[in-house]
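One chain of protein is taken out of this complex; the other chains stay put.
A and B label the chains in the order they appear, each numbered from 1.
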Amino acid sequence: MQSPGDYGFFYQAKIMAGTGAMANIPVELDGFDARHPFVLTDKKTSDSGLPRKFVKALGESNTIIGALFDDVPAYSSVSLVKDLAQFFRDRGCDSVVAIGSGPVVDVAKGVNMAVSTGADVLGFEGVNRVPGHLKPLVVVPTAAIKPFDLTGNARIDGRKFSSAFLMPDVIAVDPLMVRGCCTECVLDTAMVSLSHAVEAYLSPSANPLSDAYASMAIRLIAEHLQKSLKRPGNKAASMGMANAAVAAAAAFDNQPVGVVHALGMELSLLTGNAPGLCMGILLPAALEYRRQMKQEARSELLMAMEGFDAYAGTPAGQRGEKGLRSLQLLFSKIAVLPRTLEELRVPRFKADEAIQEALKANPSLKKQDLSAVMGLAMKGVQ
Amino acid sequence: MMHYNKYPEIKPGLKLLKRMYVVTMLFVFGRAFQAVSRVDRGAKEVFAKMPDDFVLDFCVVPNGPHMVVGKDEKGRIKYMGWNPAGKKVTIYMKIKNMDAAFRMLTFQESSCTATSRDRLIVDGDLPTACGVLHIMDLLEVLLLPKFLAKLGVKRYPKWSQLSPVRKWTSRLLTYVRLVA
Partner (left out) sequence: MQEIVGTSNKILEVDLSTGVTSIGEITDKDRRDYMGGKGLGLKLLYDRLKPGVDPLGEENIIAFMPGVLMGTGAPCSGRFEAVTKSPLTGIMVTASCGGPFGMALKTSGWDALIIRGAAKNPSYLFIDSKGAEIRDAKGVWGKDTREAQAALEKEGASVVIGPAGEHLVRYANLCSGHRFLGRGGMGAVFGSKNLKAVVARGGEFKIVPVKKKKFDKARKTLNRYISRNSITSGSYRNFGTNANVNLSNAAWILPVRNFSGGSHGEAHKISGETIAENYNTKYHTCKPCSILCGHKGTFAGKERSVPEYETTGLMGSNLEIFDPVAISEWNEICALMGMDTISTGGSLAWAMEATEKGLFESDLKFGFAGNISQTLKDIAYGKGVGKELGMGSKWLSRKYGGENFAIHVKGLEMAAYDPRGAFGQGLSYAVANRGACHLSTSLFTLEAYFDMASPKAKRGKATMVKFFENVYAALNSLHICHFTAFAVFLEPPLVKLSPTPVLKLLTQNITPVALAVMDISLWPELWSSVTGKRLGMLGFKKVGERVHVLERYMNTREGVSKKDDTLPGRMLSEPRKCDHKERTVPLDKMIGRYYRVRGYDKNGVPKDRLLRRLGIEKK
């Protein structure tokens, strides 16, 4: 174990997980002196009946749902945020609840910025432009939740908003809500969570607290992924995956953006493939690249992947290597995951475009790293 | 423009059956508190350690049923009914929601598990609250048959901790006082 260096760590959300987690939301809102939440979700979630479960869970409380808006489209847009902010004010709401993932959470963050400050959301684009604390934001994750939904980032109309104030105040991970609907959906979430966790773990600026979250996320995924893919509706496995997403979010939010995330997000935007698929192919490539560059792998990765017994049973010098191998073995066991970007039908010129875009969005990354990882991902790692 | 009418205000419904059950159970527990404090040696000890102005409001937030138990002027434990209004409550034990209360009072979760799972909020003195939980466990042991009580308590007391004589005497007397 390396000695803890100098670092800062911030993750503010109150996390409630397990049976009846949603039923606690009124009490938590009460703590913020809020009793009139504005609930957002999308049609797909709404059709699967999850918001009904949410409303039911709020029974016997004095919370009145200002409105349950279940028409958030697949793209989060500024105009919708404006309309919803007006709606929010007209109904006299005092807090925002997002049921779902992706655009729902983004729109919820946008509405929260708009109603809390009364200003135009576009003015907050960029890093740390939100002036102060916002109204309480509760996120109720569904199976499709991605770690970056649970951080202080939002993407509305293609614009990036980043601020600690955007972080959800309460995250209620309820088994009623997180059961997966299909293998693709589970795989998508799992691969994003795993990429974030592994990147945070292997980041040069890793610190003990981000390690704790990241390794827990890796652990949970290693343990539950197979079962979850096989039976997406399984309660224990779904909860494992959802918890992993939350843990990965905490780790990810405290570490600089890594190659896999940067490339995966851009590729997904460019080609329309799920981000998880892209990252699931890029991550083994990035690990292979590390190996080629003779960068030492952290020995604790083995601990996270296989537990203490395997860790203790491996000579100190081989632990890092074995951890990586164990991670790669995990990938090779996932039958539904394409192995190469070519298999995913990503054309070379789109890949190059993704590298350019990723560099533009994250100037701290190095082009040669991105190109090398992308090159490995195109052809695949054996 | 939005069509506001499409998204009406929703007032989450009541859970009447659960509520009725919880109300009943709290009533029984309240009276049992009073009863056990008079008959059981162990309970007496615990209550004796509590401050003189001890008034407990055991409730489900935000507007669920209450159970108020406290010491009267003579220092005796008394069930003070379901309405905390006008009473000088020194310690609140709040169950966060009706579901949790139901789960706890149907012994699906022991009071300890519930506490560890973050379903209880205590406003007030912590040792006193622990005492209350202790009594509640005792009550469950006394009032319920073993197979049920086992689910509800952290550790079912052994013979050495609670002799059958004391258990059965207390159980009988508590029931008598509860009903009477």
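The definition used in the following text is that contacts are C-beta pairs under 8 Å (C-beta built on N, C-alpha and C of every residue); 3 or more make two chains touch, one makes a residue touch a chain.
Remember, predicted model here, so these are calculated numbers, not experimental data.
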Omitted chain - touching chains that are shown: A
Interface with the unshown chain - residue positions in chain A: 43, 71, 73-75, 77-80, 120, 122, 156-159, 269-274, 342, 344-350
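FYI, only the chains that are shown with their structure count from here on.
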Centre-of-Cα separation between chain B and chain A, whole angstrom: 40
Interfacial residue positions of chain A with respect to chain B in the complex: 16, 18-20, 23-24, 26-27, 30, 55-70, 83-84, 86-87, 90-91
Footprint of chain A on chain B - complex, ascending: 1-2, 4, 7-15, 18-19, 60-64, 96-100, 103, 117-119, 121
